[in-house]
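Apart from one protein chain that is not included, each protein chain of the complex appears where it belongs.
Order of writing sets the labels: A, B and C. Residues in every chain begin at 1.
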Amino acid sequence: MNENDYSTTHVAPQVPEPTPEEERELNAMYDRMEQLHLKPLWRQIGNLMPNHPEPDAVAHRWDWEELYSIAQRSGELVPVGRGGERRALGLANPGLGGPTYIAPTLWAAIQYLAPGENAPEHRHSQNAFRFVIEGEGVWTVVNGDAVPMRRGDFLLTPGWAYHGHHNIATEPMAWLDGLDIPFARQMDTGFFEYGTERLTDESTPEHSRSERLWAHPGLRPVAYPGARAASPIGRYAWEFTDRALSEQLALEDAGFPGVVSPGHAAIRFTNPTTGSDVMPTIRAEFHRLRPDAVTKTLHEVGNRVFQVFEGSATAFIGEKTFELKRGDVVNVPSWKPWHIAAGSEGADLFCFSDHPIFEKLDLNRTFNPEGI
Amino acid sequence: MNENDYSTTHVAPQVPEPTPEEERELNAMYDRMEQLHLKPLWRQIGNLMPNHPEPDAVAHRWDWEELYSIAQRSGELVPVGRGGERRALGLANPGLGGPTYIAPTLWAAIQYLAPGENAPEHRHSQNAFRFVIEGEGVWTVVNGDAVPMRRGDFLLTPGWAYHGHHNIATEPMAWLDGLDIPFARQMDTGFFEYGTERLTDESTPEHSRSERLWAHPGLRPVAYPGARAASPIGRYAWEFTDRALSEQLALEDAGFPGVVSPGHAAIRFTNPTTGSDVMPTIRAEFHRLRPDAVTKTLHEVGNRVFQVFEGSATAFIGEKTFELKRGDVVNVPSWKPWHIAAGSEGADLFCFSDHPIFEKLDLNRTFNPEGI
Amino acid sequence: MNENDYSTTHVAPQVPEPTPEEERELNAMYDRMEQLHLKPLWRQIGNLMPNHPEPDAVAHRWDWEELYSIAQRSGELVPVGRGGERRALGLANPGLGGPTYIAPTLWAAIQYLAPGENAPEHRHSQNAFRFVIEGEGVWTVVNGDAVPMRRGDFLLTPGWAYHGHHNIATEPMAWLDGLDIPFARQMDTGFFEYGTERLTDESTPEHSRSERLWAHPGLRPVAYPGARAASPIGRYAWEFTDRALSEQLALEDAGFPGVVSPGHAAIRFTNPTTGSDVMPTIRAEFHRLRPDAVTKTLHEVGNRVFQVFEGSATAFIGEKTFELKRGDVVNVPSWKPWHIAAGSEGADLFCFSDHPIFEKLDLNRTFNPEGI
Partner (left out) sequence: MNENDYSTTHVAPQVPEPTPEEERELNAMYDRMEQLHLKPLWRQIGNLMPNHPEPDAVAHRWDWEELYSIAQRSGELVPVGRGGERRALGLANPGLGGPTYIAPTLWAAIQYLAPGENAPEHRHSQNAFRFVIEGEGVWTVVNGDAVPMRRGDFLLTPGWAYHGHHNIATEPMAWLDGLDIPFARQMDTGFFEYGTERLTDESTPEHSRSERLWAHPGLRPVAYPGARAASPIGRYAWEFTDRALSEQLALEDAGFPGVVSPGHAAIRFTNPTTGSDVMPTIRAEFHRLRPDAVTKTLHEVGNRVFQVFEGSATAFIGEKTFELKRGDVVNVPSWKPWHIAAGSEGADLFCFSDHPIFEKLDLNRTFNPEGI
């Protein structure tokens, strides 16, 4: 950012051209300010306080085939283990420079685990989830609970839960990781601790204990009353997500409400102890578009990331257009208008966002230019 | 209540015996107070403010066979229709005198619908649920949504939702109704309106639309964000309740937590938009006891009603003991210590209570004399 | 209530006149039901579920001069002390029969303490407040904090706080007590314990410690974060109430918003840790009407009690009209339309209600027939 660059929507201060003498005095003053660690607002306000969010982050699409192939290559060249902790490739927003942020708040990565590999246990205050685009054979162990990972599953590792993974299959497995690492790093909130090198539970059950206790519709164990900051459900199995979306479209076919807009079904993954988002900083949803259906256009404060689970779509984000096929990842920066049009076979889209942060802080704002 | 009866825990005021003259003056004063619609606290306090809740309601057991047989008889003699509205037999607590209250807050009734019968639509601000002890073939239509009723199902009709029922089977059907009618009546909060004579939807779908939209574990439709006062799930199908309870016991077998106490599994029916109770005034739970398992003893502010769904049990409530078999109903008045011991085949128990009222008003209190 | 009385708004069940034989069978059935502690809904519904609240409580006015004079008389004839606990004259709603309820939820009483008298300490789960209509010289000691009582002050004794009073003045003192005794009694939630006979603090400070810690506008002690069920402010001093009301009227004079309606200023006493009502079950407000100002007409679920603090007014409640002068008390039963017109010198009115109970349970409803 150039300090003297005013964003187009701010007017330049109406100051008469200084004389050379005034110029010298001003410069002396600005030098003195710099020594004192002071900066004048009047030379920055357009950048600091734009008329609407002007994110440095840009919309970008990552191609799944390329992601998968380079993840595979890293599986050949780089071992996974203590220190590096995870074989995860972070999707780095081209507009955000150095660190691996897909958005100012969010981290997204492809994690890859070869057959027989083991990612040692650790914990961190950062909230994490995994979404499985394909494969099976990995169990993630969260606070001692072995959770199977299969295509379509959405899995939680809320902040400060110990977790590790192992792949017991004969095939490698790759999935999407989402965390609030950038938020924690920029806001200085993160804590991290190593756990055991070996997993604390090497069993491979069909369902996690968290599902057996908590994943029943509208039912909760009497032994655990009260609200929790994060969902106790470790695995949102694909079977239920798929069914909920199908039902919305079937209700639409029968003339009843339930979908977000015509041809656009969507569910939000929630914390059953509160009915709100799965974790304090991250929202996760699954969207299903009928063939050729188009979502409403939205401007929203905050960031979304989509991954195509099935089918194909075209994403329109600000001025950009992205063709998306299975596995591709695309992000929507804050306040950029976006809509998605499904291809001829329809589209299933996993989505996560940082919207809960801004809703809790009363900073959220949504605008639909089509007027709804 | 005798105004001059002091409860055993209150001391009598230490007042010297009045002289006859004083007696006359006192009587004159008390007469005058009565004319002015005044009553002196010092002659009432033991009754008005006992040391702990001393409910007029008593623990009582209603025998299912008797209930069912008289309900059947009423089916022969009394038509159902507009005016009487429902063929419901209210369980009247023997301690509460005239009106049909099973507790100061709660109404419980057996409702009976003969083949082909139709209970016309109406709505009321009173919250209502139904629990099906046996049979099938009735659909309840709630705000235009046809909801099937089958053994083990728990069904909601939150306050101000239009509802009616019809029986399309060749068999009569009976179920348990629970409402907060006594609370509404005593607190003067109730509103009531007639709806249509015929049901607004005579279809007989396998699942209600409310289930299709909302009864998916940890998932909610994106189209309906926000908290609601009452659960949007119209039917909590037995299949899920049964599975959740079985899983708790299986987890206990495997050495993991989840049950309330040894051999005692329990789930609470919840509002998925908040994680709390299904309706603002009524809590509903389902308890499963292993053979010979015994619940912890509790004193609780508020009232519980149990119905045996399967198996048999002995309920110990205050000084009383009740043998319970399938279908029997028993109530626990406020603060009476209670525990339940399952019979040799175990026991499945539906339970509802008014505890949410007292939790919201910070009046709840629980005491376990065994010290946990 | 006559069980066979249908409220005017319910239709009578459309049942053909029974034959003598049918009549016998019906009677046999109803007898059997009575033995089984069952009551048929169809013979009660109009009473149990009226179209709108039809309270047994009636609107009534108590005359302050009469109240005060009989309170004085009781001061001569009846000592205050352990057992009777308080020299309090409960205002008994003429519609509510035996016990001392001004409303189904609320107790209101005049309490009288002669010079040098002492009301011993006790505590109860019932929430209590006092409002001082005249006089000074009594300190109420709440959990060891000596709280002065002076004309216009509103004082809290939230549930389970130990409290006693003593009068150190040379004059007797009388005030209005408000509690949720009827709610606790009918709902079986009440607990009671004796404390010390002598007050735990006999000092007579100008301000209570609770005021010194908590009664600063918009400020709270950092040492006590978090929400509390009841307000920590023991005394809402008249000085602040008066000023807040005057400011609302001054703002109205200057053309700015703030009053409830033209000429009608009102403040609500609140819990500074939450911004909501002072206690979980009781709302308290103070209303000031300009000369000849008239409040809007309201139907409300729940009960209000007014006491005239200064000036005079006419209260219109349902079909009734009451002339009110200083000290007079009047109640508004649930759903009865009411408005109040100030006399020529205006009116200052203290008001308390049970509205928080019904708001928390989603049972509140308000209707303004003038159409705001």
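Odds and ends about this structure:
Keep this in mind: contacts are C-beta pairs under 8 Å (C-beta built on N, C-alpha and C of every residue); 3 or more make two chains touch, one makes a residue touch a chain.
Remember, predicted model here, so these are calculated numbers, not experimental data.
Every shown chain touched by the omitted chain in the complete complex is listed here: A, C.
Residue-wise, the contact with the chain that is not shown comes from A:P333, picked out of A:P232, A:P333 or A:G346.
Within the set C:V141, C:A174, C:L199 or C:V259, the residue that contacts the chain not displayed is C:V259.
Where subunit A meets the omitted chain, the residues involved are 1, 3, 6, 9-15, 22, 25-26, 29, 32-33, 36-45, 47-55, 57, 60, 62-63, 66-67, 70, 73-74, 77-79, 81-94, 98-100, 104-105, 107, 109-110, 124-126, 159, 181, 184-193, 229-230, 280-281, 301-303, 333-335, 357-358, 360-363, 365. Although one chain is not displayed, its contacts with subunit C can still be listed: residues 209, 212-223, 225, 227, 231, 233, 236, 240-241, 243-244, 247-248, 250-251, 256-260, 266-275, 278, 285, 287.
Quick note on the criterion: only the chains that are shown with their structure count from here on.
Taken as a graph of touching chains, this assembly is arranged as a line, each chain contacting the next along an open chain of partners. Across every pairing of chains, the maximum count of C-beta contacts belongs to B-C. Over half of the residue numbers at the subunit B-subunit C interface are used by both copies of the sequence. Nearest to the common centre of all protein CA atoms is the CA centroid of chain B. Between the Cα centres of subunit A and subunit C there is a gap of 52 Å. Residue positions of subunit B in touch with at least two other chains are not found.
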